[in-house]
Every structure is written in structure tokens, then in C-alpha cells.
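Note that this complex is displayed minus one protein chain, with the remaining chains in position.
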Amino acid sequence: MTNIAQRRGTSAQAAADPIAAMVDEHGVLTADAERAANVSDAELRDLYRLMAIARRLDQEGVNLQRQGEIGLWGPINGHEAIQIGAATAMADADWIFPYYRDFGMAIARGVDPGVALTWFRGLNHGPWDPRELRFGPGIISVGSQMPHGVGFAIGCKLDHEPIAVLTCSGEGATSTGDWHESMNFAGVFQAPVVVLCENNQWAISVPFRQQVAGHIADRAAGYGFPGLRVDGTDVLTVHAVVRAAAERARRGGGPYLVEALTYRFQPHTTSDDPTRYRDEADAAPWRAKDPLANAEARLRARGAWDDAFAEQTAQAAEEAATNMRQTLLNAPPPHPGIVFDQVYANPPDSLLREKAEFVSSLESGGAE
Amino acid sequence: MTNIAQRRGTSAQAAADPIAAMVDEHGVLTADAERAANVSDAELRDLYRLMAIARRLDQEGVNLQRQGEIGLWGPINGHEAIQIGAATAMADADWIFPYYRDFGMAIARGVDPGVALTWFRGLNHGPWDPRELRFGPGIISVGSQMPHGVGFAIGCKLDHEPIAVLTCSGEGATSTGDWHESMNFAGVFQAPVVVLCENNQWAISVPFRQQVAGHIADRAAGYGFPGLRVDGTDVLTVHAVVRAAAERARRGGGPYLVEALTYRFQPHTTSDDPTRYRDEADAAPWRAKDPLANAEARLRARGAWDDAFAEQTAQAAEEAATNMRQTLLNAPPPHPGIVFDQVYANPPDSLLREKAEFVSSLESGGAE
Amino acid sequence: MTATTVTLGKALNLALHDALASDPRVLVYGEDIGKLGGVFRITDGLQAEFGPERVFDTPLAESTIAGISVGLAIKGFRPVAEMQFDAFSYPAFNQITSNLAKYRTKTGGTCNMPVVIRIPYGGGIGAVEHHSESPESYYAHTAGLKVVSPATPADAYALLTAAIQDPDPVIFLEPKARYYQRQELTLPLPPEPLGRARIARPGSDATIIAYGPTVAVALAAAEGAAREGISLEVVDLRSLSPLDMDTLTASVRKTRRAVVVHEAPVFMGLGAEIAARLMHDLFDVLAAPIERVGSATVPYPPARVEKLFLPDADRVLEAVDRIREY
Partner (left out) sequence: MTATTVTLGKALNLALHDALASDPRVLVYGEDIGKLGGVFRITDGLQAEFGPERVFDTPLAESTIAGISVGLAIKGFRPVAEMQFDAFSYPAFNQITSNLAKYRTKTGGTCNMPVVIRIPYGGGIGAVEHHSESPESYYAHTAGLKVVSPATPADAYALLTAAIQDPDPVIFLEPKARYYQRQELTLPLPPEPLGRARIARPGSDATIIAYGPTVAVALAAAEGAAREGISLEVVDLRSLSPLDMDTLTASVRKTRRAVVVHEAPVFMGLGAEIAARLMHDLFDVLAAPIERVGSATVPYPPARVEKLFLPDADRVLEAVDRIREY
């Protein structure tokens, strides 16, 4: 019986993984890989601009929550490089299946920020048409978006279309059964999927080491495909690595896991009080790794940073914040009847009757 | 940020794993390890005897099903070395959380075979008291026994008791969310658990390569503990490796995954028709690896095999089969009222009333 | 288009076949549904005919079997996923309730979910635990799903066809104990619109409301009652969510008496909703309270005693006696 020796040799495989070779021991793009990735100064500036806008809008999200205009906000501070780097790495025809915190991805993908926030204003459960921007809804039931992305990717393969799918989650989500089952499906069906884990070290109050046994990137080997841990505070690294993994997927290379490390600098959401469970000092080593400062340093090193750019960017971010607020505050409240309309494409008569009664009782002031 | 470099070094860890060093590249105990394991000839004969009995009883299970005495039988043919080797490797105070196919473990652990079969005769859902033999019920909802074993193991750790827990499943079960979640819990809580995967290459009609992406033993590294693939047709290997893993767990060494390779020589259950999905030829390479023949060869090599032993063993197996049949056929049918009694330790009045009505309607012949 | 006698199981198989043949976007998948053809052979021959890209085995993971159907639906497929047995749909419960049932709402009504989850259900087959459950209450209570169960080969074909064509998620409950029930059919039958109950037998003295596996029980009871000169009307729900209250109300308005029969425990079973509604809507019409016949409030019992817990014609007739004597 030679089965025992038949192992696919995961370490050999890792060594043979050209994507792994793109990063150094700190998970940062090597100089060679940076050259090969060929991200122009203009493109890098675009990434920076998107990150700066994302950060400003994120802050505005916090403000809006404090002002009572939205019910909840889950800050993305610390995730800018991952979300902007990864979302922009996907081709237009590619798909992204995000999780609730992927606001940065949403705006990079073209979702109107003010519209995105109507979700947290309680006007709806999800304000965009996924097919319009090839961007799924922000899933809240942790980990449960994974099978959607993998299923979609299997569909792309069945359709023989060169489409790659990015599925996103936090590191806490890797503890869920759905995460594992999907990883296994991805491997078994060799689905064209890039599995992105935004490891911000915390799942609400639970730190990484109490959440995850072993290491996330290491788990990919157990599913027969490569996994790579990268510096999630460096937008260029995330962008280049995810782009390479997506290309590989489109070429039929199968799934790839990217674990991007960063830190959740803010509370889990505006409802959270991190002083109960972590020290400010915990964040200290990460402060030096701010995604925006990192990107700025890269631009400066390239000589692609100047005051005019900085100013334009700040202005663009400010404008975006104003627009977001305005769009949000102008968003009309939903007609309650829509709650009935959205459930089924082919609603049962009984539901139509229920709606009619509901609406007429509203109109007669009955239900209120 | 040195996090990236902080990896626990899974390959380094594997190299440092003294249990992994016990087996050769075929997953078979090395001569050195065999000496160190110090399993006496008498003990090896006991293992053989249990396996022979298990095989004979397994055949009797098939017979009884064909004769309509039980509704279903899930043959263990091919699993004898794993089940007997592993069950006997656990100390008396240790616990085993089996799955439905672990009949060999049950009898090794002391469950009366005829009583065990009352389950498949439809007399009950599980005929033994787990605490009596420290042997859990045979769980049918695939993979869902894993959290029970890990939970119990966490309990042992909380109680500071040197108890190891063996949790068992097939390879199909590794696809379930519960398997993964439990592996992660085991790693996070450093639970004293030996996770045994009885990889018989088939989950009903689905072959290993369509079931499992990557390799099962490789997955342990992703949870931060070691995993080892062993020859599941060699009882001595399984016994020695599981024993070492259990000792390690009792000493606080944490979880260990053992993937034991074998082949399901028989149909999934007596309801199954494998001719629809596999060729007899598939089994051919495995035929040479029959667990009983393997053990006999080991005994012969030690000069511990003789005709008297062979005959005594065959006779013991025959007797066991007769006893099993007799016990089974003599088992009294359950009083239907017991179905009410077993649900709650503290049953609601309403259920007691329901039972009373049910019983009185039975007695008046009403419900039939 | 000639009449043939088919079993309920075969009718399901033919419906899947014809759906695969007529719509290239239909996919069939689940555990052991490929070469094996499913443990009940409902998918027999489909992989051989339509290939392993359209009919495929999955790993053993019900949550993700349900979960990929969401992604595949967005990609424009019409997934028909099988859960091997009733209780093995429970690992998929979160995907079904939190995602499948709510995805259209979550996407502002933009993403339809034309997904069918097929589940063999019910008992009486002498099986071990977890293989004989009646999970319909769980799904019927979940807004966003449609829940259907056929009781005859004709409906098996026509309702499964409609379920696959429907743009919304359908939990399709197959009465596994009736897979071998036969009927002469002229196929293909037109799809049967979801949501409509069927008068399985007209009658006037009382209405027996049943679905799936208990329709045959109700018919047997009606047969027995007829011998005693009692005329029972049998309504086969077919759709468990929504309920066809028009048909139910019309029948019970006429008979003024009703019994609901299902295998699930009476407590919080579908009979609760039906009884509550009928007694509410026909409060002044009813001559007797609505009776419910179902299982006791216990986990599904071991095979040896299961028959004592399952509804049978006698228990239905006792209930009929109670309401006729009321």
C-alpha cells in the first residue's frame, strides 16, 4: 500500500508556490515582486486615495452613529490596506463576497457610501444589487458567506468562465463550521476562489490566540491548496498577492488562502467597549504599521508623494464624507409594505393579502 | 511586527514529535518503536483474539440482518485493527466517544455484543450506560460526536484528572463543520483528546478524493497540534501510536490526531449496493492488507502463533457469535411507555399525563 | 405520452430528469446522489445521462450543501440539493433560515433564490434514529421559504417540477415511506402551481386534513368510515407553507368537523396552525373542536415501537368518533 506516501507534499507545494515567493519573512512584498507587480505610481496613488477616503468615511460613520443618525457602525480602521488592496485586485468581472466589516471593499467596488450606510440606518437589510457591482451583501451571520462565495466560484467553473471570486471574513470566522466546510469544498471542486482572512487579532473581545488554534494560513495545506500570511497593513502587498491569487484562480489554478494581518484599532462596533478587555498598550506595536502611513511611505520612497496630492486627497475624502452624509440623510424611509415585497419573487396570495391588510391598517392608523 | 515570524513552525513541530518517529514511511511501527512499545506476545494474542471475535461477530451481524433479526448492520470488516488497537490502547479511566461503526470498540470496551445489537434491532436508540464503561453512545449524525468528546476532555482538564479521551469518526466526517470546530476547540483549550479518523476510503459511495481536499493528518498542523497517518490495518501500530498519544494527552501534551488508513471491504451497511459505485478491483490493493492476516503474520514472526491458539480463537469467536445471537434474540421488547420515561430526568406533568393516556389507550387496544 | 405506472420515487426521478433535460441551468447535487443515485435511488441514472458537472456528489457537509446553493443561484443556476434524511437537514439550518430564506430580502429584492432543498422525511420504515423525523414545523415557521410535500406520484412529479421552476426557495419534503406507492400517469404532467391543496376524496361528514405520508392514512380511514356509512372528505395539503386556507375553509365549512393528521409531534406541529385558523375562521360554523392526531411529545421512538406512535387509520377514526359524538 503506497497511500501513505501518496501525500501531496504540502511543504514541497508551498515551496513551489510562486505567490508565496512574492513576500519576505515579514509578509511584505519583496522588491523583485514589487517590480514584477508593476503597480504604477498613479495606481499606487489611487490606492492611497481610496484608503484615505475609506478612513475618512469610516470616521464619518462613527460620527453619524454618535449623532444618532445610524444605529451601529463597525469601524474599518486598520483594515484599509486589506480592503482597498484586495477589492481593487479583482477584475471587473470577478466577484466579491464580503462580510459585514467590508465597507472599504464596498466603496472600492463602487457602492455609493451614503447608500451603503442606509443599512446601518435601519432602512433596509442590504441596499445594493449584488449583480450590478459583482459584490455580494455584507453577511452578518459569521462565516456563513463562505459557502456562497465558494458556490458561486463552483458555478463559474461549471460555466467555464474565467472569473475569480474573493470571499472575505475575519479571523474569528475561521472558527465556524461553514468556513471549514467551504475550504474543503473549494479544494475538492478546485473552485476559482481566493479566500481572504482579515485577521485583525480580535473577534469582539476574544484575542487571536484564544480564537484560533494553530495558524490560519497553515490550514490551507490541509485542504490541499496554498495559504500565505501577508502584512495586511501594506496595501501594495495585499493588492499584488490577491491579484496574483485571482489570476491563478482564473487560470484554473484552484483556491488560494490569503491571511492578511492587521489590528482592529477601534472598538468592534460603536456598541463595544474595548477598555473592558484590552489595554491600549496591546495596540502599540501595531501603531507603527498604520496602513495609510505605510502607503504614504511607499509613495514617498517612489517620489510620488507631494503636498498637492496630499491636499487633493484630503479634500476628496472630505467631499466624500459630506456626500455620504447627505445621501444618507436624504435617503427616503422605506415604505413598510416593501418588507412584504422583498421576500419572494413569486409571493403567495396569502402574503399579498397579509400585506394589503397591513397596509390598510397602517393607513387607518391602526397598527400604530 | 514580528507576528508573521511567530508561527509555531508546524514542520519543526512534526519533526520534534516523538510519536511520528514511531512509524516508518508506510505508517507502520518501526522495529525500534515496536520494541519500545513492549507489547508482549500474550498481549498481541489478546489483540488478535479480539479482532477475530470482532470479525466473526461482524459477520454474524450481517447474517442476523439477512435473517431479518436486525434492521440494519454496518460492517466493520477492515476496521478491526483500528478499533481493537485503539480501544485497548485507552486506559480504563479514559473515555471513548465512538461513531456508529465502532462496534469493535464497543466489544473491546466490554459492551455485551448481543446487547449492542439491540440497537439495530430497533429496541432502543442506545443500549449501554456510557458511564459504566466510559464509552459514549454510537453517534449517527455524522461528526456531531466530536464536540462531545472534546467537551468531555475539556472537563477532564478542568477537573485536573489525568484522563485521555478518544473521539472517533470516519473520513467523511472530517468534512463536517463540527469536526473542524472541535479540532479548533481541542487546540485552543489544549484538551487531552486523541482524535481518531478511521479513513476507510469511502463515505457510502463517495471516495476519499471526492470527499477530502488535501489530507486529513495534515490538517492537525493547522490547529497547532500534531497529526499522523498510520497503517490502520496493523493492530500493533494503531495500538502503540494511540497509546502514546493518550499518554501524551494525559501528561498535558494536548490533542493528537491519528488518521488510520484502511478500506471498507463491505458495503456501507446492509442496505447499500456498492456495485453501483465501485469496482471490486478498487479493493484489490487493500486485500493484501487484511488486518487479521497482518496480525497473524506479526504473531508468526514472533513465533507466537500456533494451531492451538488459532483453534481456540476460532472457537472463542464462534461461541461469542452464538452468545450474541442468543442475547439478542432473548432481549425483551421495550415497553412502549419507556419512550416517555427516557426523555427527561424531571419530566413535566404534561408528559406524564401523555404517557398515562398512551399506555391506557395501548391497553384498551386503542392505538393499535 | 403514454400512461405508465410509476412509483412516487420514480415520479420524482422523472421530474428531476425532465427538469435537467429542459433547463440547462438546473443542477442536482448532494451526498451520494451521483453514481449511487441516492440512498433511495431518486437520482438514479441522472449523473450518467447529464454528466458529473450537472449532477454531482458533494462532501458530507449539509450546511455548505445548502450554502453553495445561494452562490449558485446568484450565478444563475437552479440548484436542486438533496439532504439525505430529515434530521440531516439540521446542520444546514442556519444556511437555510439565515441565508436562503432571507437572501432576497437582504439584497433588496434583487437576487432571487430558485433553490429546491429536497428532504426525504417521515417514519415508519424501521430505521435507526435521525432517519424518521418530520421537520416541517421548523421550515414552515421560517418566513421566506415555501414548504411542499407530495402524497401521490402525480403530485410528486407536478409539484417538484413547479418547485424547480419557482423563483423562490422551496423545501421539498418527500414522504419516504411512500416512495414505492404506485399510480398510473401520463407524463409529462404539467407543473402543479404551488400553494394549492387538493381534495383527495370528497365527503360530507368530516374533513381529514393530511399531507405527505399521512394522506394514505387519511384515505384508509375514510375507506373504513365509508363502510360504516360515514363520509369523510380528505384534503391533501400539498403546500405546508403557505397553507391553502381557501380550500381548507371551504371543506370544513361544509363538513363542520375536522381532524388534522401528521406524523410530527402534535405539540407545535402543523396541526396547531391549521386548527387555530379553522377554529378562528369557522368559529360559528364548527360542530366540534378540531382534533389533531400526531406523535407524542417525545423524540422519534425506536423502530420496534414506532408504529404505536405514528398515526394510523384507527387513531384517525377514534378522533372522528370524538368529534361526531361531540
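Which chain is which? They are A, B and C, in the order written, and residues in each are numbered from 1.
One rule holds in what follows: a residue touches a chain if its C-beta (ideal position, glycine included) is under 8 Å from a C-beta of that chain, and two chains touch if they have at least 3 such contacts.
Here the structure is a predicted model, which means the values were calculated and not measured.
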item	value
For the chain not depicted, the shown chains it touches	A, B, C
Which residue of B:Ala87, B:Met146, B:Cys168 or B:Leu292 touches the chain not shown here	B:Met146
Hidden-chain contact residue, picked from the options A:His26, A:His125 or A:Arg302	A:His125
Among C:Val39, C:Ala140 or C:Leu173, the residue in touch with the chain that has been omitted	C:Ala140
Options A:Asp129, A:Asp282 or A:Glu354, residue touching the unrepresented chain	A:Glu354
Chain A residues that touch the omitted chain in the full complex	71-72, 119-125, 140-144, 172-173, 175-178, 203-206, 210-212, 271-273, 276-277, 333-334, 336, 339-340, 343, 350-351, 354-355, 358, 362, 366-368
Absent chain, residues of chain C that touch it	63, 87, 90-91, 93-94, 97-98, 101-102, 105-106, 129-130, 137-138, 140-141, 143-144, 241-242, 264-265, 267-273, 275-276, 279-281, 283, 286, 288-292, 296-299, 326
Missing-partner contacts on chain B, residue numbers	97, 124-132, 136-137, 139, 141, 144, 146-156, 158-159, 177-178, 181-182, 184-185, 188, 338-339, 341-346, 348-351
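Assume only the chains that are shown with their structure count from here on.
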item	value
Label of the chain whose CA centroid is most distant from the centroid of chain B	A
Chain A and chain B, separation of their C-alpha mean positions in angstrom	41
Inter-chain centre distance, chain B versus chain C - centres from mean C-alpha coordinates, in Å	36
Residue list for chain A, restricted to those that touch at least two other chains	177-178, 181, 184-185, 188
For chain C, residues that touch 2 or more chains besides their own	59, 61, 63-64, 91
